Structure formats: C-alpha cells, structure tokens
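The structure that follows is given in the form of structure tokens.
The excerpt is restricted to a subset of chains, each kept in its original location.
To keep things simple, chains are lettered A, B and C as they appear, and every chain counts its residues starting from 1.
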Amino acid sequence: MSPTPISFSILVYGAPYSSQSVSTAYRFTKTAIEKGHRIHRVFFYGDAVQIGSRLVAVPQDEVDLQLKWQQLGEQYQLDMVICIAAALKRGIINSDEAKRFEKDASNLAEGFTLSGLGQMIDATQSSDRIVTFGY
Amino acid sequence: MILHTVNKSPLTSSCLNNCLRAIGDNDGLLLIEDGVYGADKHQGLKLKPLPSGITVYALKADVEARGLMGRLSEDVRVIDDQEFVDLVVSHNASQSWY
Amino acid sequence: MTDKKQSILAVLTKPPYGGTTAKEALDAVLTAAAFEVPVSVLFMDDAVFQLLPEQKTEGIEVKCLATTLPVLPMYDVEHIYVDRKALVDRGIDAEQLILSVQPVETDTLRSLFQNHSRILSF
C-alpha cells in the first residue's frame, strides 16, 4: 500500500512526559514523512507548548522529546508552531515577548516559533488531513 | 468515512462511549495509548455494539508496552505506525477522542 | 489560505472549568470565525454543562465561559448542535440554556461527522 502523497497538519495538546501525546505525535509525523507525505505544520496547543522550553533537563534514562522534534524539524524544515496565548500563560516565551513583558530571560528553544491560533485554522484549510493528539 | 482515535481506557473514561455514539457505518476505530485497554478481550469488551463495517485497530507500540499482546480480542487488528499513517490517508477525516 | 473554505466541525466534550479545554475550544472557534472559515460546533458528553445558566465564577476566580459563549451567533457561528442524549442523561432542558442550540439525535450527530472533512477535537 503506497498511497499518493498528501499533506498533513498535526495538532498536539498534551504536556510532554505527563501525557503520551507529544511522543505519539512525533512517531506519527516521522512515519508520515518517511512514507513520502508532506507535513504542512505541527501545532502545539494547551500543555503541549511545554515542548518548546530550552530549559528542560531530561533525565538520562528518559528520551529527549524536544531534541527529537528539533532534529526532525531541521532535517525536513518543519513548521513547528507553539500557540502564543497558551505558551505565555505557561511560561514559554521568546526574546521579543520577554522584552514586551519585561522578563529577564526567554526560554523558547530553537526550531519552534510562537504564533497565534490563526495558524491552527490555516492548517485546517491548507492540509489534506488534520490529526489531533489529545492529552 | 472518518477515522476515530481513542486514547483513554474505557474502564475509566467516557471517550470510547462517545466514539461509539458518533461512529458511522464503514468508519474506522483506532485505539492508541491507554485506549488500547479497550482491545483487551477480558474486560467485557465494550466494543460490542459497533455499527456494521467497522474495523477496530490497536496501535502496536501501545499494545506491547502494556503487556496486552496475549490478551487481545480476536476482532482487533494490531497495526504499526506506518499503517496508522495509511489509515489516516484512506479516511476522509479523523476525530480524536481523548 | 485558499479561497475555497473548508468548513470545520468543532467537537466539544469537556465541562467548562475543571480544565482549560473548554476555553481553548472557544478561542479556536472564534479564531475560525474571525478568519471567516465556516465552523459548526457540537457539544457532547460533559461539554453540555458549558451551556447551563447561572454560572457564577467569582468564587473560583476564572472568567465565566457562559458570558462568552452567547457571542458565537454574533460572530456568524450559527450551526451549534448538542447531543440530545447528553442533555437527557443529565436532565438538562434544551430550552433553558445560555445559547440557542439545536439538539440532534444519533443519526444527525453521525451525519455531522460524515459531512465534515475538517474536525477539531476538544
């Protein structure tokens, strides 16, 4: 079975480590790419925004989910968007927003961008399939 | 044709019931994460009242992690990540119950 | 975005305040409306509790969802469905909700899913 390539957007809602969603979504995304499909966007909403903190220190006996997403993102130029409204109230912030809110540091990891919910709605219009990984 | 995914145990969550309410003829049902407990043959199988033409799938990595390989209902087909992607492609849309 | 808009079905299953999903769903629906993407909303399971009147959230210090939900029709979100069985199971009268909704039976509920190729699940 090797279907015609199509485009996916992936919506992820659960906190990394506290929920499987970030991990299951990663395997799905990687597999879809390897099967020749295109990923239009990966959108992290709700507690899944925590994937974007570069201050995470993963224990040696656990998988570094952020690194995996970053490597996949770099290799395939993925558009990995973190919902800005969900992110700010959960302490994920880039340097621009840090200035705006007068924070003394920022923590957004490389490879991820903060953007609005419009990116989720665009994903529904610009991809052939939407797959949601709930918490 | 919709692919429904369920990621919670049917013993402790209403996800599977919601799914069974919404699922239509010839839709697909894929159990993932803690949803794979719904594929366990020992627990009264809440999957019984399915509309016609529905195939029930369970994601291999989650089934194996939970020690369910030897406990699956015969009606359930275990699939890997590649087949998961194929299922999404072969259905018009997907709905996630969580 | 392409010119031809794909209409979205937003499926809501969570109650209003124990988590933040109900609010996040509402934000997504309003964003769709702002982008002029047609969006239908379906309340199922404990999400029907979002529609109860007399929600007074001062004590838990969160914004009252019941004051925001009624704006949906003003944003051209006009197709608002509710699973009748979810109402009946909870003894909720469809006439006394904070928002005018269309109760649907199982068959209609199933056809809603079949008639949308873009589903957002909350």
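The rule is simple: contacts are C-beta pairs under 8 Å (C-beta built on N, C-alpha and C of every residue); 3 or more make two chains touch, one makes a residue touch a chain.
Here the structure is a predicted model, which is why all the values come from computation and not from measurement.
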Re-expanded to the whole complex, the label formula becomes A x2, B x2, C x2
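We adopt the following convention: only the chains that are shown with their structure count from here on.
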Whole-angstrom distance, CA centroid of subunit A to CA centroid of subunit C, is 25
Flagged in subunit B as touching 2+ other chains are 93-98
Going by residue number, subunit A touches two or more other chains at 130, 132, 134
The residues of subunit C that touch subunit B in their complex are 11, 13, 44-46, 83, 85, 106, 109-111, 113-114, 116-119, 121
Touching subunit B in the complex, subunit A uses residues 1, 3, 6, 8, 13, 20-21, 24, 27-28, 31-32, 35, 37, 129-135
In the complex, the residues of subunit A that touch subunit C are 11, 45-46, 85-86, 116-118, 120-122, 124-126, 130, 132, 134
